[in-house]
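What follows is one structure encoded as structure tokens, with my remarks underneath.
With one protein chain held back, the other chains of the complex are shown just where they sit.
Moving on, here comes subunit A:
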Amino acid sequence: MIENVGKNSSNPLLHSSKLFFSVRQSCPKNRVSRTKTHNCRSFSSSEASLRSDRLCASIAPSPSFQFPSPASANMVLEATMVCMDNSEWMRNGDYVPTRFQAQADAINLICGAKTQSNPENTVGVLTMAGKGPRVLITPTNDLGKILQALHGLEVGGEMSMISGVQVAQLALKHRQNKHQRQRIVLFAGSPVLSEKKTLESMGKKLKKNNVALDIVSFGEDDGEKVEKLEALLNAVNSNDNSHIVHIPGGDRVLSDVLISSSIFTGDGEGGSGFAAAAAASAAAAAVGGGGGAYDFGVDPNLDPELALALRVSMEEERARQEAAMKRSAEDSTAKGQQAGESSSVPDVAMSDAAPVKITDKSSDMMIDDDTALLEQALAMSMAEAAQAAAAAGGGAAVTDTSMAESGGDDQDLAYALQMSMQEAAAAATAAQGSADVNQVLGDQSFVSSVLSSLPGVDPNDPSVRDVLASLQAEEEEKNEDQAGKDKSK
């Protein structure tokens, strides 16, 4: 997956779409255990539709816009051991198609999610039933190896949860990168035979060694199981790093329920883009809601690549506009430049919109939505360009010729220039007003008459005279400077 990224251009939107598509492509190939590509297909199509929904809402920046740093996205470095239940109880068909297959799918998803959220994450798998716990693969970040290890597994025997978790702990202890946090994901499908106290002490031991535990409780339920597992969770849990999910049987697919659960979304601020986007599709289907009221309408947790790309392009746009404003404000004879700036700003908007167009063309579902979106984006940027031009219009003498030049471009631009002219006029009158005031002050006789009319001020008072003298001296100095300047010109 990462190799694909390397061949791309530096555009973040392209980058994100390539990642997304490479995941799509790798999914069916690696489906070793199921003929039905149910999960994969549903994710891709629904994610595509979700993306188009999000794009509709995304172009208009919300007033509460902020720039979260990229580092705030979930990048927890973690080593995970998945404990799989391959006991006889897994032959049951109350999950689609069998409990074991559903479990295998869920494990595929978890591995994918973990490795995608941080490429240095490692995942390992062990089975608990049979002769004893058997480590299928030690923690690795190679998804292909993990999926291969899950191939050709057999069901049988009884599960021993305690020893399974202990072996998992040992495997994590010997992880290569000691800076990774430790996590165990336990699939508890068969009845729990251990005592509650034993489970609690095991939980405490895990907590003591900083190991987090996620429990997926499904399959058999003999009444005590839930209680025991909850007790185990309470013993392990430290600052909410551990979670439990109960999945009853029936029509629902185990993986889908798991995705929307806290195990995927509960690590820190959210799960990976891959799994969480799938979660969003499942949630959206059920609830009918969208991505929520986030910046750009894209939940950074659900789709960090898209959110990042949008954020980056907005940032670039604003930076360019600010630079444009500064440049045109500084330049006093800015009339040609103003026209230039205003026309360059829509160019920039176009170029930003263009990558959106390119990526979306590659997905059939999105074209119609995006032409509408592009027009919307352009209109927005025009309006912003108009604002920028208006704000930058202070002090410039915009003549009718410049209006005629750019009048051909766009109605909005013409209006913007008109506004800027008005502002310039206003600024000029303001400047003139202050100049008048200075002149008035300089007129000494007027000043003294005013002062004499003021109660308590005696124009013959020496201090008052000093002030007047200083005012006059300033006025003279100014005049001299002006004369000097004119001479030097």
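In the analysis below, a contact is a pair of C-beta atoms (placed from the backbone, for glycine too) under 8 Å apart; a residue touches a chain by one contact, two chains touch by 3 or more; residues count from 1.
We adopt the following convention: contacts and distances are computed from a predicted model.
Novice: One chain is missing here; what is its name in UniProt, given the choices "Cytochrome c oxidase subunit 4", "PITH domain-containing protein", "BHLH domain-containing protein" or "Myotubularin-related protein 8-like"?
Specialist: The record names the chain that does not appear here as "PITH domain-containing protein".
Novice: With respect to the chain omitted from the figure, which of A:105, A:220, A:256 or A:305 is a touching residue?
Specialist: Considering the complete complex, A:305 is the one touching the chain left out.
Novice: Touching the absent chain in the whole complex: find that residue among A:163, A:210 or A:470.
Specialist: A:210
Novice: Of the residues listed, A:91, A:173 or A:326, which one is in contact with the missing chain?
Specialist: A:173
Novice: If the missing chain were put back, which residues of subunit A would it touch?
Specialist: Within subunit A, the residues that touch the unshown chain are 5-10, 15, 70-71, 75, 119, 173, 178-179, 204, 207-210, 238-239, 304-305, 308.
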